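What you see is the complex with one protein chain gone and the rest in place.
The letters A, B, C, D and E name the chains in turn, as written, and every chain counts its residues from 1.
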Amino acid sequence: MTLIDLANPTRFLAFTARLLPWLVAATAILLAVGLYQSAMAPDDYQQGATVKIMFIHVPNAWLSMFVWGVMSLAALGTLVWRHPLADVAAKAAAPLGAAFTFLALVTGSLWGRPMWGTYWEWDARLTSVLILFLMYLGLIALWRSVEDPSRAARAAAVLTLVGAINLPIIKFSVDWWNTLHQPASVMRMGGSTLDRAFLIPLLVMAVAFSLLFLTLHLAAMRNEILRRRVRAMQMIHVAQAGQRAG
Amino acid sequence: MSALSALIRRDIRIALRVGGGALIGVFFFLTVVVLMPFAIGPDLALLARLGPAILWLGALLASLLTLDRLFTADHDDGSLDLITMSRTPLELSCAAKALAHWLAAGLPLVIATPVLGLLLNLDASATAAIALTLLAGTPALTFIGMIGAALAVTLHRGGLLLAVLVLPLSIPVLIFGVAASEAAITEPLSFGAPFSILCALSLFGLIVGPFAAAASLRHGLD
Amino acid sequence: MSALSALIRRDIRIALRVGGGALIGVFFFLTVVVLMPFAIGPDLALLARLGPAILWLGALLASLLTLDRLFTADHDDGSLDLITMSRTPLELSCAAKALAHWLAAGLPLVIATPVLGLLLNLDASATAAIALTLLAGTPALTFIGMIGAALAVTLHRGGLLLAVLVLPLSIPVLIFGVAASEAAITEPLSFGAPFSILCALSLFGLIVGPFAAAASLRHGLD
Amino acid sequence: MSLGPYATFIAASYLVVLVVVVLLIAWIAIDYRSQRRRLNELETEGVTRRSGRQTTEL
Amino acid sequence: MRLSGRGVRCVRGGREVFAGLDFEANAGEALAVVGPNGSGKTSLLRLIAGVLAPAGGSITLERGDDELTLPEQSHYLGHRDALKPALSVSENLAFWRDFLGGAPSNLAESLATVELDHAARLPAAYLSAGQRRRLSIARLLTVQRPVWLLDEPTNALDTAGQKLFASVMSEHLSRGGLIIAATHTPLGVTSRTLRVGDGL
Partner (left out) sequence: MRLSGRGVRCVRGGREVFAGLDFEANAGEALAVVGPNGSGKTSLLRLIAGVLAPAGGSITLERGDDELTLPEQSHYLGHRDALKPALSVSENLAFWRDFLGGAPSNLAESLATVELDHAARLPAAYLSAGQRRRLSIARLLTVQRPVWLLDEPTNALDTAGQKLFASVMSEHLSRGGLIIAATHTPLGVTSRTLRVGDGL
């Protein structure tokens, strides 16, 4: 099966129907392994047991940015190839991205309290993640507030791409901001190179969460395709009623 | 009565549907607050001190941004003609529209204040005080702003001066709102005085606003 | 060329005649600045230190306030259809409209800055520096905000949603604007770096804004 | 496995992640059910999707 | 019931549009206001509707409801159709019914009369020009008002729609209603003609 074939929604539905069970199984196994390993991981000599938060915080933080990347690719698909499946991919990804960003924020805060003594700091990275979260919410609001999905898709695509250009700028400018006002003081942990004892559980969890995203994304895309079919059929229903009346 | 409730329900429904009204107002509020540290710097003590002003400015802006089309939208599509002709007194219709606007755009701001207070490092009592002053003061913003919104209908033939004359009326609200919130934080005993002035301003707006708006609408149609 | 200048002249003329634009923006700017001393208290040194931040925040919010009808007004009366159909590339028309908006609403803010600097107890050189950064930075705000204004047409809804969508994008401008102004006051030698980044951001906005706006308008008409 | 003095924070963060992930899964599953149900309803009402559409259409 | 104007004078934007205009219409009668573009037909209707104030003369309704003013007893159908694009067709109509105080139940019926029942759940933004006009007409049917002020009511209506509207009007007249309509085309019901702006 080629990529072109997959672009056909019906084939996409059939293909993902076969793929999803395997994905679910793989995700579940990897998550179980990751959780076990992180439970078994030793305490850090500086952070003690709180280092365990890292195993969920970092994958979520990575995913929060990765999902925006996925949406940007989909946005290109929408604008350049005008492909409805790209719209679907972008729309399905937005709530997932928002959820991962939310988790990065919450787990980070919960980690920050024991480490820094405060839940929230107007620090560079934290603030840029908060802005990312706001942008996800704005994007979801945009998707929800337009009736016609293909119109919404194009508007959202423009915004996603503009936002994607902006993300590195935020990150980069935020360094300037920080050096001007206060010296960088965060995101340190027992040395910059991670010990293998932490690295391996972290990587396993990262892969597990990525698989989780992939699974949820494909499932959400299927839902979205079905939703559009329902919508199209309702429209036809309305038209047929009109025909009978007129 | 049922006419007014129909009007309120319609306006709220439009607000919620068009651009997500309430939620978006809150987003906007949130974004303004998030912007502050970027301008001021991540100095938590300073942020806490500026907190009331930031929250009040955000609230003012969030209400202003949507208020200017309160009547012009209805004028442009002809609804206002029918509203004027109807059996409901125009003053009541104006008040109903303002109330709907406050419910859809002002109240959510009050409700969102606690979350924003957290971000600005305000303690619980300060946050509560600010929320209280916003609850008492945002109706004044809406009802005074309504006069400007009504003038905007009259003025589409020029003469923006009047609209600008109305804006200054909202400054006292802002000043007493901030003053009351700060009093609540620094010297709780003197909270009462500015707060009661704020309430008085709101009452004043509640009465004057609908009459002034209706008067200017009556003369503004053509 | 003459098509673009006709568009610019028309938009400026409407802004000046119908009003709102320039005056309301400046007025809001003034309100923000006047309010700050109330919030901060009579600490002149602190006021001067926060000066750049306050002025920049005011300018950012004031440009937002008037931007949201940039394209919807033309859409509602059908002008946008004709503009899209014309021989002038839509990107250029968008840029011309944004330029007109900046001339009518952004430039007055820059001109008003010296007066407001006085209120904030800033010395002459600091005021000049802030005015300069505003001059370099407000075009970026307008051109980035334009994207939101264009999305408003697609979405059939104006106001806050766009402000929310676009506000995060303007954060870098705010950061470097304030940084450059503060550098000019405290350590004049390091003014150049943030200032040139600010100019770069404006240039960047100048390019991305019209393209993004035109793209979303093309798909947004119906 | 002892979690030290900050056990609540660790437990809370794992819990939050768990809750959000479960909510996501539940939302997607429920959404799937309801779309399927509405599709079936429409089909039993005799509404058909138009044939001869382009392959890229949904 | 009798609607009459005596020596009505209209000034708009500082210019006199017409002066010394006399007219009258009785219950069951339609009055077609005709005249060239810019002669003041719309202005006259808006004077009667009370949204403009006359610069001279008087407009009175005799034997109507004494508790109510003339505008409160009138329907005005203008160029701008008072529809909110964000609301659905039936929501729009329901709002005007509730706000103007119509009977609660006849919503679907009037939508059916104007042949918009199949579109009841569409947002009004999706309507074509003629469909919008039909929806405005449904408002006249949903709420009872003795006086109808219509400004070029058949604009944008297709031939079937014009016939339909003619029957709606004659039904209204036969129930003792009163119609004043500005128009450039034949109205479709028997009517007297009031000519404005010939002096201009």
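As a working rule, a contact is a pair of C-beta atoms (placed from the backbone, for glycine too) under 8 Å apart; a residue touches a chain by one contact, two chains touch by 3 or more.
Given the structure is predicted, the values throughout are model-derived calculations rather than measurements.
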From E:Ser4, E:Asn155 or E:Ser170, residue that would touch the chain that is not displayed: E:Asn155
Residue among C:Ala6, C:Leu44, C:Leu118 or C:Ile207 touching the omitted chain: C:Ala6
Touching the absent chain when the full complex is considered, from C:Ile14, C:Ala48 or C:Ala193: C:Ile14
Subunit A residues that touch the omitted chain in the full complex: 147-150, 231-232, 235, 238-239, 242-243, 246
For subunit E, the residues touching the chain missing from this view: 12-13, 35-38, 42, 79, 119, 122, 126-131, 133-134, 151-152, 155-162, 184-185
Footprint left on subunit C by the chain that the document does not show: 2-3, 5-7, 9-10, 13-14, 17-18, 76-79, 81-88, 221-222
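Going forward, only the chains that are shown with their structure count from here on.
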Leaving out subunit A, the still-touching groups: B, C, E | D
Least step count from subunit B to subunit D, where 1 means the two chains touch: 2
Most widely separated chain from subunit A, with each centre as the mean of CA atoms: E
Chain whose average C-alpha position is farthest from subunit C's own: E
Euclidean distance of C-alpha centroids - subunit C vs subunit E, Å: 45
Separation of subunit A from subunit D, taking each centre as the mean of its C-alpha atoms, in whole Å: 14
Multi-chain contact sites of subunit C, meaning residues that touch two or more partners: 155-157, 161, 164, 168, 171, 175
Where subunit E touches two or more other chains, by residue: 86
